[in-house]
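The complex appears here without one of its protein chains, the remainder shown in place.
Which chain is which? They are A, B and C, in the order written, and residues in each are numbered from 1.
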Amino acid sequence: MPKWAMVIDLDKCTGCGDCIAACKLENNIAIVSPEEANDGRVMFWMDMITIYEGEYPNIRVKRFPKPCFHCDNPPCTKVCPVNATYKNEEGLIGQIYHRCIGCRYCMVACPYTAKVFNWLEPEWPDEFKNCFNPDVSLRMMGVVEKCSFCAHRLLKVKEDADSDEREILDNEYLPACSESCPANAIDFGDLENKESRVYNLSRSSRAYREMEDLGTEPKVIYLQKRE
Amino acid sequence: MRKFIKHNFRLFVIASSAIFVLMIVWTVFGTRHTIVQPIEYNHKIHVEEADLICIDCHLSVETMSSAMIPNIEICQECHSDEPFTDSPEEIKLLKYIEEEEHIPWQKIYSVPDHVYFSHRRHVSIGDLECSNCHGNVEELESPAPYPSWEPTMDNCIDCHKQYKVTFDCLSCHR
Amino acid sequence: MPKKIQYENELDAPLFRPIYETGKGFYITVGILMLIILWALIMYITQIWFGLGVTGMNQTITWGFYIINFVFFIGISHAGTLISAILRLSRAEWRRPITRMAEVITAIVLAIGGLHPILDLGRPDRVLNIFTSGRLQSPLLWDVTSITAYFTASTVYLYLPMIPDIAKLRDKGGKLTWFYSFLSWGWQGTEHQKKVLNRAISILMIMVIPIAISVHTVISYIFSMTLQPGWHSTIFGPYFVVGAIFSGIAVLLILMIVSRKVFHLEDYLKKIHFQYLSTLLLIMALLWFYFTFSEFLTGIFGSEPHEMEIIHYKFTGPYALFFWGMLLLNFIIPVIILSIKRFKTITGILIASIAVVIGMWLERLNIVVPSLANPRMELPIGIYIPSLVEWSLFLGGIAVFILGFVLFSKFFPLISIWEIEEGREEGIKEVEERVHSYLPGKETGSK
Partner (left out) sequence: MEIKRREFLKLLGGVSGAVAIGTYGCNQVIDVPERLIELAKKGLGIETWKNTICGQCPAGCGIKVRLVDDIPVYIKGNPLYPVNQGGMCPSGHSALEVLFNPDRIKEPLKRIGIPGSNKWEPLSWEEALQKIADFLIKQRRNNKSHQVAFLDGSEQNSLMSEHIAQFMKAYGSPNYYQYPSVKNDSVPYLLLQGTQQIPSYDFLNTKYVLSFGSNFLEEGYSPIYYTKLYTHLKELTEKKRTRFVQIDSRMSLTAINADRWIPIRPGTYGALALGVAYILIREELYDNEFVSKHTFGFEDWVDNEGYTHLGFKSNVIGNYYPEQVSKITGVPGETILEIARELGNNKPSLVLGDQGSADNTNGTYSQMAIHSLNALLGNFGKEGGLYFTDQPPLAELPRVQEDELAVKGNSQPPIGCTYNTSFKIMDFSINSFTKNILSDNPYPVSVLFLYKGNPLFNALNHHDLAEALKKIPLVISFDSFLTETSEYADIILPDHTFLEKWDEYSNIPSVGFNHVGIQQPVIEPLFDTRNSANILIELGDKIGGTVSGSLPFENFEKEIKFRVEKIYRSGEGAIISEGLKGDWLEYLQQRGWQVGRYNSFDEFWKLITKHGGWWNPIKKEKGIKNIFKTSSGKFEFYSQLLKEWTDELVLMKGNDSHQNRELVLSELNINARGDQVYLPHYEAVPVDEHMPLYLTTYKLLTNRNGQSSNQPMMQEMFGYTSHQSWNTWAEIHPATAKDYGISNEDYIWVESSTGSIKLKAIVNPVVMPNVVAIPFGLGHTSFGRYAKGHGVNPNSVMKNLYDSLNGNPALQATKITISLAT
């Protein structure tokens, strides 16, 4: 049983923000009205965190993309009263929009604030409705959503693999962000598979995870050189 | 009896009207409404006389998620100019073909957009017979008026239980 | 015009008066409250229509007024049942005029508080999923169970002691006889009935206490089960319970004072009752401060960065005013008033209790919002300003509570008549015996 994980190499990442756009496009994420955005209700599944370290003029700006970390020991799934968010055997944290009652407990419980909520009914002009990604269902008002590691792609990749009776290749199943990262900073693959790039990278000396002390065991691993 | 009715007439009226209403409700909601297709397509003939198999017309059933409902482009490969039979339905079809307008087939099996159902997965990978879900279509002399098997989540789950395949939400929901 | 019901010659006439005499004031209050509730209803409908976007919450601060009020109301509900149960258990004779009111508060407030999570749902239409596909691991589900349990228990506990009084009202006759006779379960006041009733009550009062404690502990678990700094703390269970009883007593005191004025119950609610209760309030204030203090002390001493962030935010951030306000209202004011004899008048107590109620609400706010406003991730710190909808729903909640209380006072005596009588007839003798039995010397008359 594979265990999907993402490795983000911050030494390579320039912080161009392409992953955000790719994600929004791939997953039909609603674009809230300017007023809503002003109230802090923007919906990014992939967000960009910026940290400023040091004193002027020797500032180090650390910028890193933040998807859902798909923790191995997720705090969010435990608290969901209706099993709308859960961890499947491949380690993906699923979010079932049609079961969610919108109590937002999972958002509160997530230490990484990886989840976003549909405060209003998501709306698009009819023209944009043409270019929805047919593989991803639209969310409705009042449900929580989050990065799914583009699980809809996995469905198809699995089908391809099964139909010609083979394992899923390394780099065959990639989320939109890692696929179009101009810096090749985002690697994605199977942690169980000893040959996969992700497995080897996750064992590099530069590897670390956000807030390991919480014991959530994120499956998004950052690589950065320690000074 | 009459005495009884006379005595508590009110109760009688209430009861009878209630029953009446119930009957109305029954007739309206009880029967599942049927779907009428533009052409009374006869599977039986095509399977037995023209000995076709499902995939001959439902081309993508083994290769893609949707099985594809054949339309004139495919029909006209056989029904080119003069009719084989004298059935009025075939005349209709030929009319569609020569006017090059698509046959407005009605979909009777459908899943909501937050469900990913793949024929490829079920037919070519899962080795299921079409009849498992669609009933024995070969015997149908006229198109099925309603699904022989409702594609609801419960039904899916039952079958998945029976075949011991995944229940993972993400394997169907997207 | 039905014939005037005779009660003036009753011994406890003042307790019957509010039921049989309806002044203009009653209609005005009810009318106003109804209007407020209607407004709140409209607001809620708009929220359902447009979604939670009409509130002031945002992606970082995803919990606001609804959860705050939920905790707040449930807290108040601890006034009644718990107190009356304890008092009954300890056979405190001064309990007799208080218990009923206390239990009423519980019943009503619990109903309101219990509904608040539903206001908070993004999709109330799916609320039944909790039962079809619930997850027992979720503290939210524990809440649902414990609150329902508490609600049933406390309503029964309210209802049983009322039966004899209802019977009295039934015997008075009048338009509502059928209603009373239905509720009074054919109470005739026979020995056997009394025995059964007393046993039932005594079983319930023992049952109710652990349930009551559990309810608020579980509510605290909603927060403490998460990893959020400022929430993830073991002290939360007892902390919440204490806070709950604290606010509960305050509300009880307010209501007692008000109804004493309105219904002229000076003869029943004597100064002594207030003395006792306010002393209890004082104790709770100190207890509350002790918990708050140790909560923050551990935080500051450990000075885990995120924890400190939150604490610093509470002390100095945009909500600092509320934090210090909370300390003032919850601790300083009540302690000053209640510990100095001169201030410990009825009005003084009233002021103190009001202060405490507001203060406890602020405390809930200080627990819920700051932790959410400072996510562990370096995101821009959000600010939460409740919208009109949230305010009006809050008001609506309070209105419903008052209305409930007023209506109750319209149909049932606010003070348990038969218990008062019991006090007159047996209480004194019984206490005397009890006191004797405490004292050294030969057994006197104790069976």
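Rule of thumb we're sticking to: a residue touches a chain if its C-beta (ideal position, glycine included) is under 8 Å from a C-beta of that chain, and two chains touch if they have at least 3 such contacts.
Keep in mind that what you see is a predicted model, and the values were worked out from it rather than measured.
Contact with the chain that does not appear here is found for just one residue of A:160, A:192 or A:217, A:160.
Although one chain is not displayed, its contacts with chain A can still be listed: residues 9, 11-12, 14-18, 20-22, 24-26, 31-32, 34, 37-38, 42, 44, 48, 50, 52, 55-57, 59, 61, 63, 125-128, 130-134, 153, 156-157, 159-160, 163, 169, 171-172, 174, 176, 179-185.
Interface residues of chain B facing the missing partner chain: 59-60, 63-66, 68, 71, 73-74.
In the analysis below, only the chains that are shown with their structure count from here on.
Computed centre separation for the pair chain A/chain C is 44 angstrom, with centres defined by C-alpha atoms. A separation of 39 Å divides the Cα centre of chain A from that of chain B. Counting partner chains per residue, chain A has no residue touching two or more of them. Not a single residue position of chain B touches two or more of the other chains. Against chain A, the residues of chain B that register as touching in their complex are 112-114, 116, 118, 120-121, 124-125, 168-171, 173-174. On the chain A side of its complex with chain C, the touching residues are 36, 39-43, 47, 49-51, 66, 75, 78-84, 99-105, 107-109, 111-113, 116-121, 140-144, 210-211, 214, 216. Looking at the complex, you find that chain C touches chain A at residues 50-53, 56-60, 62-63, 117, 120-124, 126-127, 129-130, 133-135, 137-141, 144, 222, 225-228, 372, 375-380, 382.
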